[in-house]
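With one protein chain withheld, the remaining protein chains of the complex are depicted in position.
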Amino acid sequence: MAASPDSNLAVHSTIGEKYKYGFVTDIEADTAPKGLGEDTIRFISAKKDEPRWLLDWRLRAYRAWLGMEEPDWARVGYPKIDYQDAYYYSAPKKKSAPGSLDEIDPEILKTYEKLGIPLGEQQRLAGIAVDAVFDSVSVATTFRKTLEDAGVIFCPMSDAVRDHPELVQRYLGTVVPYTDNFFATLNSAVFTDGSFAYIPPGVRCPMELSTYFRINAAQTGQFERTLIIADKGSYVSYLEGCTAPMRDENQLHAAVVELVALDDAEIKYSTVQNWYPGDENGRGGIYNFVTKRGACRGRNSTISWTQVETGSAITWKYPSCILQGENSVGKFFSIAIVNNRQQADTGTKMIHIGKNTRSTIVSKGISAGRAQNTYRGLVRVQPGASGARNHTQCDSLLIGDRCGAHTVPYIESRNRTARIEHEATTSKIGEDQLFYCRQRGLSVEDSVSLIVNGFCREVLQQLPMEFAVEAQKLVGISLEGSVG
Amino acid sequence: MTATAAIRHKPFPYVERFAALAASLPGAGHPNVVALRQAAAEQARRAGLPTQRVEPWKYTSLNRLLETDFEPASSAARPAANDAAGWTVPGSYRLVFVNGRLAGGRSAAGLPDGVTLTTLADALARGDDDWATGAASSGHPFVALNTAFLTDGLVLRVARGVKVAQPIHLLFLGSGEAGASAIHTRLVIRLEPGAGIDVIERHAASGAGVYWSNPVCDIRLSEGARLGHAKFIDEGAEAMHIAVTGVEVAADAAYDSFVLTTGGALARNEIRVTLDGERAGCRLDGLYLGRDRQHIDNTTETIHAQPMTTSTETYKGVLEGKARAVFQGRIVVRPDAQKSDGRQLNKTLLLSDRAEIDTKPELEIHADDVKCSHGAAIGEIDADALFYLRARGIGAEEGTRMLVEAFAAELIDGIADKSVASLARGRLAAWLAGSAPGGTA
Partner (left out) sequence: MLQIKNLHASVGGKAILNGLDLTLPKGEVHAIMGPNGSGKSTLAFLLAGREGYEVTAGGVTYEGRDLLAMAPEERAREGLFLAFQYPIEIPGVPTASFLKTAVNAVRKARGLPQYDAVEFLKILKAKRDFLGIGDDMLRRALNVGFSGGEKKRAEVLQMLLLEPRLAVLDETDSGLDIDALRIVAEGINALRSPDRAILLITHYQRLLDYVVPDRVHVLTGGRIERSGGKELAQELERQGYVGTAA
C-alpha cells in the first residue's frame, strides 16, 4: 500500500505528492498549428497518409460538429472550452516509422518505464501486449509477432488504416456513428491514433491486450480512437491505462472506443483511468469526455466493461452495450472515486434489442472532499427484447459532508416479459467500522482504504490480476487526506 | 428565442386568450389581483410549454395540449343529478366544483370551530392575494397558467391545535361537451401548529368530451401539523389532467399523500415536498392503473432541507393495452440536512405487449450522514404464482386479476384512513372489472 501504515492524520499538502505520474517528458514534437478547421483535419490526415475515404469521413464529421451543441445535461460544470485554443496533433519527432524500438526517442521509452510499462524486449510485461500511445500517436506495440502467429491483429489505428483498410472501413463508425454526439463527432474529425484489434473466428487471444495512453504535450487535446472486433467465437481481454502530467491548464481528452462482438464472441474491456485530476483547489486536470460503446451483434455474444475512474478533473463517460444478438450479455462494473474538486458523471447504457438479452450493472461511487459524483444510466428494453433481464445495483459512499453523490437511472421497458430490477443506496463510511479497524492497529488512511476497497470489491474482482492490484492501491491513494 | 430555447419550449396559443378574458375573471375589480394575473399570464406566455427536451418532461409530450383549441370552461355547466352518486364519503364535508366553479351549497355546518373554508371565487372577489404565495413553485409554467386563469377553488385553514375528525371531500368535475374546455382550480391548505385534517380530492368527468384540468394545490403545514391528502384522478377518457402540488412541511409536521390514478387520456401529477424543519416527514404513495392509450405521469420531488427529516415513497402501477406510465421520483438531501432518511420504491406490472413504463428514480445527496435508497422493479405477473393458482383450478384470467389485485392492495392496505382505503378499494375493483377509466361517478 502506498500509504505507509504509519502515516498520521495530517492531510497531504497537495495532491501532487500522491499523483506520481505528473512529470513531463522533454522531447521534440511535431505539432499541428493551433486551432481547428478543415485545414487541421487535412493536415492530420496527410500526416498519416490516409486514404481519401477516411479524410472525407473526417470532414463530414467536422461539418456535422459545427452544427452541434455541447451537451449540458450532465451534472458537471466547467468554463466554456475554446476549441480554437488547442493543438489537435502532437507527435514525437522521429526519423521514420518506428520499425523497431531503437528508433523511438529514448526519453519516451524512459517515460513508459517510469509509468511501470516497460516496452523493451527484455523487461516486457509478461502476458500483456502493450500499445503505447503518446500524445497523438502510437509509439510502440509489443508482442506483435506473437499475436500475429495466433492470427490476432493488434496495432496502432493508423497502421490498421494502412494495412487492414477493409476491416477498418467495414467497422469504423458503425457503433459510434460520426454524428453521435458533440465529443464523439469532434473525435471523428480529428482523431489521431489509438489501438485497433481484430480477433479472428474461434481464437482465444493468447494474452491480454493493453493500451497505455499518455498525454504529454501542453495545450493539446487527446483524441484517440479504439476499435476492437471479436469475430465469431473469439475472446479477448483488453486493458486500458491513462496518465498525464500535472499542468495548471485543463486538457481535453475526447476519445471514442468501439467494440464489436459477433456470434459467441466475448470482449472484456477494463480501464484504470488515472488522468491528472487537478490540484486540491480544482486547478488543472483532464476533461475526460469519452464515448465508449460496444455492439453485441452476434448471438450469445458478451461485452463487459469494467472501469476504475480515479483521475480527471471531470469525467463524462457512459460505456454502453447495444444488445442486438439473441442471448447476448452486457455487463458494466464501475468504481468512480472523486476527491477534492473532481466531478464525475458516469454510468452506462444497456439497450436491449434481441431476445433473452441480459445485462448487469454494478456501480460503486465514492465521493470525498468537495467533489460531485453522479451515476447516470439508461436501461432500455425494446419491444422485441422478450425475456430481457437487467439487474442494477448502484451504491454511493460519502466521505465528509461537503461532497455530493447522485444517482440518475433511466429505466424504459416496452416489453411485458422483460424483468428489470434497480437498487440504489447511499451511505457514509461507518465510524464504527473505522474505529474497529483502528482498534486492530490500522491507521485511519489504511482503514479508509480497506473499507472502501471492501465496498468496491465486487467490481475489483472483475479486473485482471495485475490491474486489480494497481487499482486497489489507487483507491487508497485517491482518498488520501479525505478523513481526519 | 435562440434555436436551443425554441426546441425546449413551444408557444402555447391558449395564453393569448387571457387579454380578452381578464375583465371577466373573478377579482377583476382589484388591481392587486389583476397585476398578479397579468404577471402570471406574461410569464406563461414567455415560458410557453416545455418540450421533451426539458428534462422533467422527457417522457411526457404536451403536444396534445398544444394542438387543442381550448375555451376557458363555461360557467353555465351544472352538475347532473347523478354526478355525485356512488361516490360519497360517509361523514365527510363535501364541496363540488363543476368546470372550475362551485356548484351547490357551501355551508360550514358540522365543521368544528377553527376550520375555515373560503372559496377562491369569494377570496378573489374581495381582493385577497395571499393564496398565491405558497409552496407551489411560481416558476412552473402550469402554476403561472393557473394563476392567470384561476376561476375558483378552496382555501382551507385549520387553527392551531385543532384536530378535525371529519374529512373534507372535494369533488372536481369537468366536461368538454360544449367544445374543449380548460379548467383552472386551486386548493390552498394552511394548517397552523398542531392542526390535523384529512382532505380527499377527486377529479372526474361530469360528461363526455375533451377538457383540460389544470389544478394547483398549495399546502403549508406548520410545526407539528398533519395532513392526510388523498387524491383520485378519475378524469374522463379524453381528458387531460396536469396538476402541480407544492407542499412545505415545518418541523415535526407530517404530510401523508396517496394518489390513485385511473383516468384521463393524459394525467400528469406533480408533487413537490420541501421538508423544511427538523423531524418533518412525508409519505408519498401512489397507484396508477392504465389501459387503452392512457399516459400517466407521476413526478415527485422530496427535498430534505433540514436535519432528521424522513420520507418514504411507494408508487405501484399496472399497465395494460397501449398504456404508458412515467414515474420520476427525486430525493434531494441538501447540505447539512444530516441524519435524514429517504426511501423510495417504484414497481410496475406490465400486462400487455404494448404497454410501456419509463421510470427515473433519482437521488441527489449533499450530506453524508444520511440513509437514502431507491429501488425500481418492472416485470410481468409472476409466472410461478399464476401457475400455482391455475393448478388449484383458477382460470388464467381470474388468476391474473387476483395477482394484480394483491399487488395493488398491498399499497392500499397501508392507508390509515378507512374511508380513503375503502374508496381506493372501490376504484381498484372497478378498474379490475374493466369499467371505463374515469367516466361519470
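The first chain written gets the first letter, and so on, giving A and B; residue counts start at 1 in each chain.
The definition used in the following text is that contacts are C-beta pairs under 8 Å (C-beta built on N, C-alpha and C of every residue); 3 or more make two chains touch, one makes a residue touch a chain.
The structure displayed is predicted, hence computed values, not measured ones.
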Shown chains that the omitted chain touches within the full complex: A
Can you tell me which of A:149, A:166 or A:431 touches the chain that was removed from the display? A:431
For the full complex, which residue in A:71, A:106, A:384 or A:454 touches the chain that was left out? A:454
Considering the whole complex, not just the chains shown, which residues of chain A touch the missing one? 5-6, 430-433, 435-444, 446-447, 450-451, 453-458
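Following the convention adopted for this analysis, only the chains that are shown with their structure count from here on.
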How big is the gap, in whole Å, between where the Cα atoms of chain A centre and where those of chain B centre? 44
For the complex, which residues does chain B have touching chain A? 4, 55, 335-336, 338, 348, 350-380
In the complex, go through chain A and note every residue touching chain B. 69, 73, 383, 396, 398-428
